[in-house]
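Got a structure here, written out as structure tokens. Questions coming.
Rest of the complex left out; these chains stay put.
Labels run A and B following the written order; every chain starts at residue 1.
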């Protein structure tokens, strides 16, 4: 599995972004993808890069539909071939 | 409070980094700082930037003491003056 860290934020829509992050969470929930939100980003687990990129593209599109004119996406992808890491095994390995 | 997202990783020490992340978690625990580890990074809450930077400097130093020759630190800082956000209030606002 591929573990990624995603934050996606509108620019120029006021100081509070929670309204937009709620929308992101709503779309992620509907997508059926495995994810977990923390105070700074969302951790996502996908079987391949295409599933991940489809989600990121969909999130950008949906934010623009809300009238947002600029979106910054911050994405960090941990892709490993040596073992089948999941969000749970990765967190367990350090505790 | 300042909410930050930190990942700190040695370069050139093998494919598995969990040994070093465990050391990072051990140092954070000893420091008394408020933090929460997820599969991709550690969320840290500090009262000011100096407390945060002291921790990051200390973590770099301790990793070099282990014989590591190169360390990449990835840090994202959310500093807001308009309200006193904590890790809990920030996460609650989007759920």
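For this structure, a couple of remarks:
Criterion: a residue touches a chain if its C-beta (ideal position, glycine included) is under 8 Å from a C-beta of that chain, and two chains touch if they have at least 3 such contacts.
Here the structure is a predicted model, which is why all the values come from computation and not from measurement.
Because every chain is the same sequence, the assembly can be counted simply: 2 are drawn, and the full complex in the file has 4 copies.
Just so it is clear, only the chains that are shown with their structure count from here on.
For the two copies, chain A and chain B, the CA superposition rotation is 180 degrees, given to the nearest 5.
If you average the Cα atoms of chain A and of chain B, the two centres end up 20 Å apart. Residues 3-5, 7, 15-16, 18, 21-22, 25, 36-41, 43, 74, 76, 78, 80, 82, 87, 90-91, 93-95 of chain B are the ones that touch chain A when the two sit in their complex.
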